[in-house]
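I'd like to ask you about the structure that follows.
As you look at this complex, bear in mind that one protein chain is not there, while each of the others sits in place.
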Amino acid sequence: MLQTSANLVWFIALPLFSSALLLLAGKKANSWGHVLATTVSASTFTIGIIEFLAMQARPEENRAVGQKLFTWISVGAFNVDASLLLDQLSICFVLLITGVGTLIHIYSISYMSHDLDRRRFFAYLNLFIAAMLLLVLGDSYLNLYVGWEGVGLASYLLIGFWNQKPAYATAAKKAFVANRVGDVGLSLAIMIAFATFGDVSFSGIKAQAESASTTQLTAIGLMLLLAACGKSAQFPLQSWLGDAMAGPTPVSALIHAATMVTAGVYLITRSSFIFDEAPIAQIMVLVVGAVTLLFGAIIGTAKDDIKKALAASTMSQIGYMILATGLGPIGYAFAIMHLLTHGFFKASMFLGAGSVMHGMKDEVNMRKYGGIGKFMPITALTFGLGYLAIIGVPPFAGFYSKDKIIETALNAGGIKGIALGIATLLGAAITAFYMTRVVILTFFGNERWGHKDEPHESPALMLIPISLLSLGSIASGYLLYQGKSLVNWLEPVVNPLKEHHAEELFSPNAVSAMTLTVVAIGIFLAVRKYRGNQLDSAPEKVSIFTTAARKDLFQDSLNEKAFMLPGQSLIKRLLQIDLLVIDGFVRSVGAVSVGAGTKLRALQSGYVRSYALMMVVGALALIATVWIVTA
Amino acid sequence: MSLLTAIGLLPLISAGMIALIPTRNNELIKRATLVATTIIAISSIFLAVSFDKNSDQLQFVQKNSWISAFNINFSLGIDGISLVLILLSTILVPIVILATWNESENGRWSSKVFYVLLLTLESLMIGVFAANDLFLFYVFFEAMLIPVYFLIGGYGTGNKSAAAIKFLLYSLFGGLLMLASIIGVYIISSNQIGATFDITQLATLEIDNQTENFLFLGFFIAFAIKAPLWPFHTWLPDAAKAATPGTSVLLLGVLDKVGTYGMIRFCIQLFPDASKTFTPLIITLAVISIIYGAFMAIGQRDIKGLIAFTSISHFGFITMGIFAMTTQGMSGANLYMINHGFSTAALFLIAGWMISRRGSSTISDFGGLQRVTPVMSWSFFIAGMSSLALPGLSSFISEFLVLVGTYTRYPVAAIIGTLGIVLAALYILIPVQKALHGPIVSGNENLKDLNLREKIAIAPVILVIVFMGFYPKPVLDLINPTSEKVVVNAGFSDPIAKVGK
Amino acid sequence: MSIANYLYLSAILFTIGAIGVVVRRNAIVVFMCIELMLNAANLAFVTFARINGNLEGQVVAFFTMVVAACEVVVGLAIIVTIYRSRRSASVDDASLLKR
Partner (left out) sequence: MLSAPSLSYMLLSPMLIIFGAAVLGVLIEAFLGKTHRAAVQLTISIGALLLALLQLWQIKDMTSTTAAVNSVTIDRAGIFFQFIIVALALVAILLIADQDNFVAQASAVPGSTEEKIATQQRVQQTEIFPLVLFAVGGMMLFTVASDLITLFVALEVFSLPLYLLAGLSRRRRLLSQEAALKYFLLGAYASAFFLFGSAFIYGYAGTVSISAISAAAGSANDIFLFIGIIFMSVGLLFKVSAVPFHSWTPDVYQGAPTPITGFMAACTKVAAFGAILRIFYVGFADAQSLWQPIISVIAIITMIFGSVVAIAQRDVKRMLAYSSIAHAGFLLLGVISLSKEGLAASLFYLFSYGFTTIAAFGIISLVRDSTGEVSDLNRWVGLGKKSPLVAAVFSFLLLGFAGIPLTSGFIGKFAIFSAAYQSANISLVVVGVLASAIAAFFYIRVIIMMFFTDPVNDSVSVIIPSIRSRIAIICATLISLLLGVFPSLLLNASNSFANLIK
């Protein structure tokens, strides 16, 4: 029986109320809004720590706690409580969300200090924290769904925070719509689950998962994967993430790097009991992960916008995580591990990018950077640490988490293993290439910004969070890895040790060696290409591959051709049909009546004799009728 | 006289009293109407409080003989479904009055006429949901058309008289088809159990299949026009565009619910077998409505037209839920009626304010409102989010229940219906982007934000939308017993999950 | 001679009258055609009286004559008035009311 913890509700209630208060209070809250929001975020982190410590203190089988708030929906067999579940998996996310979230709140105080709408920004951030915590704390798919769409809403609001620029407003809309496509998947998954199990709670479905037919489970799995693709910007729903960089940089760091976009990984991990029984769905997960990790990496090589380059990287890294979740029981833990380390180093790099932009008057084009390292040493240092972490240099965080994924992929066995291994290794090489490119373009080389104002280091309020996150990029990987701490921690949730690997084709050291080799190659290629001085504008004569990468592998034009244009012409057609055919039919009934009336009026000729004739004809017709009837 | 009857009569009596106030005394008329409707709203809440929610029986029953020759009774009584719809009507009316305080002044006739029509309409709305006598229901059903007709034609804008007549003729046509069916049911009852119009008794009739199908169609087409279901929908956008926002709220928020209410109360209860026969067809039409309405909404340039088409999409959901014949679908559909009432009310009222401030209803004439008129924009945004069924806001629960309920019986329909949520995102976010976001379009710089009166009017609606999203239980508790009864009486039981518990 | 022949005659007379109303323009002639039809009916009545062997049919004939006379009074009054107004007794001229 699940233990109850009365604290859980505060995770959601505090930020939610704070958000509502800031939005409702209006300008009156301008002076203290950011303080409240940050305090609230910090409090949730504190509660998270307390709960974590309490959880650690409990024996393994009693670690999960729950809290039933109220009966939410109850109709016939469909019963959903608003209740929360904090187990070993969710606490990882809670700490990540509230921890990174709090740091980003602090960072934003300074970063957004010149924005008139800073209060609103913090309200949105708190709304996001509430929704994201609900997402990971909900004890059923439907509760999760609320958080799921809630983070979508927060993301929409934050991407469109500067929506006076039409392009930004469009980006926000695009993100929401792409997410909605994923939500269709989640909705359907819940429906199928209810039809199959008569239940939508995790525990209820988990208990029955093995007795369900593979077809049903595969269907649920595929739908969940679709949902994950939408939220985590995975192929084929990846196109919104790049545009989402329209939002303020802290948002990119928190939502579009560290937390929200990883919700897909959470969803698949949470649904391990489904995927474990649905091999086809699992293979699809692998395919999506592999495709996306390469896709993102390739795009990343061609981006000049620092945030978009980082976004492509995020997409790629999440591809790794998704791929890991497809690798069966052991993969979940590594996926979560990479998710956590990625949360640190990617957030720190995004905040670093924000710091650079802050110093560079919001310039995002790396071609206009160069040699910034000497002006912004702390930023450069922290960014560098993040860089080392992401490319997987030991002993930084990424080394542990990414290598484990590559290793598991390589050891997946058969063609699958080879293919996945190649994909992950290739991804690692490209990652090294594009990240090196980013670092060189930004911090090294000649100064290309073309104006006199020298960039300046950011204020302490921004640098402290970055620094703290950097600590994470350094140490988190080792901490989570050593002694299989995370794997063991998560075991009750995802059963990672249930299945024992028969054989390991590649030993960890071999994998590390391979990885480091390809990473070195990537770094080398990047250094060779970008150490020169003609970097102030993107070369125009480029190979077709570069063009393709610059255009995000034609993802937008594909969407446009496949959905938007046909959709628009369909709507145009429908508008005509509605007017001409449907309404036209009704109007023509009217017109026919009026026309008939007008025609028949002519019978009324005014001549008595024709009236009499009509009567005679009528009488004869009657006779004929009777004759026919009686005959 | 039962409390129910009293509440039903109150608006009519108020109308009579307001008719006595001199026409020029405009403010007094408005205030009196507001006070009267508020009292009615409060009394109806009292009615809900004293309603026994555990019972699936009719309550507050009142029965007096009206036309003894045909055994027609003035028979009122409510179950959960009727109650929540009555609540919806009585609560929306004062809100509409407060929200559209000056709307009545630009009409063809005086404000007094407007409010007298409005109050008369309120009485008829309560009556139509409370009637237990088929004939009485029909009388209310048809009589409602007249005040609405004059409200659209007399106080609307644009092509109002054409829209009004289109509305009236569509409705009359449907109503007359229903009349033929009502007569059929009546005659069958007189052959079997003695002539009666009592709905409960009529439900026990045994009708041969062919006849039942025809009678069913008579009712169904009438309700499908009212609801409106594709392809009977073309009157709605015209009417909604022409009517004043307040009238549109009542038209889409309450009156159209009579259609879906009628499907539950009459189509399914009186003709369970025919309902079964026609379900595939109806589900198909409902799905088409969902998708078609959404696409059309995306293509609208006029904000009122957009809201009207979103409603057509939503009515598709409601109809689908009803004919899914599962308790989830049925309860979801019922809840949807309420939620749609409030979120559409919010959308229309705010759209009305936007239009009256800007002097245009074309979406692209707005722009950047979020920075000029934040409160108005946010209210619109929240209403829009509810309309696209964002979890945490009211419509989500109903839409999801409908989809879940449908999925367990008609998976394909539910899957297609689910695609509607993507389109919903588009049809809400496109106007949000065009009207609220982006640079401030010239001409909008000096628009005024909501004043206190408007804020007071919209606040309860927003509150309901948010509250019902988190805690729909009070309403679901009222609805559930009745919807379960309807499903069971129609001879259905919920499909059992494939894996037993 | 078969008694049915009287009925045939009656039918023929009636038909002549009915056609006359349709083809003739002069109001008086039209009216006379109607009288012819009435008399055809009379003939039928009398014939049937003979067939049925009772007097009722013959009584009807008398009534019909009286009624026809009344009709003449009213009819001629109307026709004369309209003739005075229009200087024409053609029924085709009186065709202002139409459509």
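Residue numbering begins at 1 within each chain, and the chains themselves are lettered A, B and C in the order written.
The rule is short, and it goes like this: contacts are C-beta pairs under 8 Å (C-beta built on N, C-alpha and C of every residue); 3 or more make two chains touch, one makes a residue touch a chain.
Just so it is clear, the model here is predicted, and its values are computed rather than measured.
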Fill in: Partners of the unshown chain among those that are drawn
A, B, C
Worksheet item: With respect to the chain omitted from the figure, which of B:Glu142, B:Asp198, B:Glu212 or B:Glu399 is a touching residue?
Response: B:Glu142
Worksheet item: Considering the entire assembly, which residues of chain C contact the chain that has been omitted?
Response: 7, 10, 14, 17-18, 21, 27, 30-31, 34, 37-38, 40-42, 44-45, 47-49, 51-52, 54, 56-57, 59-60, 63-64, 67, 70-71, 74-75, 77-79, 81-82, 84-86, 91, 94-98
Worksheet item: Which residue numbers on chain A touch the omitted chain?
Response: 590, 593-594, 596-598, 600-601, 603-604, 606, 608, 610-612, 614-615, 617-619, 621-623, 625-626, 629-630
Worksheet, complete the sentence: On chain B, the omitted chain is touched by residues 65-70, 108, 135, 138-143, 145-146, 150, 153-154, 160-161, 164-165, 168-169, 172-173, 176-177, 179-180, 183-184, 186-187, 190
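By our rule, only the chains that are shown with their structure count from here on.
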Worksheet item: Minimal path length between chain B and chain C through chains that touch?
Response: 2
Worksheet item: What chain lies farthest away from chain A once each centre is taken as the mean of the Cα atoms?
Response: C
Discussion item. Using the touch rule stated at the top, which two chains are linked by the largest number of C-beta contacts?
Written reply: A-B
Worksheet item: Which integer distance in Å separates the CA centroid of chain B from that of chain C?
Response: 65
Discussion item. So the centre of each chain is just the mean of its C-alpha atoms; given that, what is the distance between chain A and chain B in Å?
Written reply: 37
Discussion item. Distance between chain A and chain C based on Cα centroids, please, to the nearest Å.
Written reply: 96
Discussion item. Two-or-more-chain contact residues of chain A, please, as numbers and ranges.
Written reply: none
Worksheet, complete the sentence: Counting only contacts in the complex, chain A reaches chain B at residues 23, 26, 70-78, 82, 142, 145-146, 148-150, 153, 156, 160, 163-166, 169-170, 172-173, 176-177, 180-181, 183-184, 187-188, 190-192, 194-199, 204, 208, 211-213, 216, 567, 570-572, 574-575, 578, 582-583, 586, 590
Worksheet, complete the sentence: Counting only contacts in the complex, chain B reaches chain A at residues 169-170, 230-231, 233-234, 292, 295-296, 298-299, 326-328, 331-332, 368, 370-371, 374, 378, 385, 390-392, 396-397, 400-401, 403-405, 407-408, 411, 414-415, 418-419, 421-422, 424-426, 429-430, 432-433, 437-440, 470-473, 476, 480, 483-484, 494-501
Practice prompt. Using the touch definition up top, name the residues of chain A that touch chain C in the complex.
Written response: 601-602, 604-609, 612-613, 616
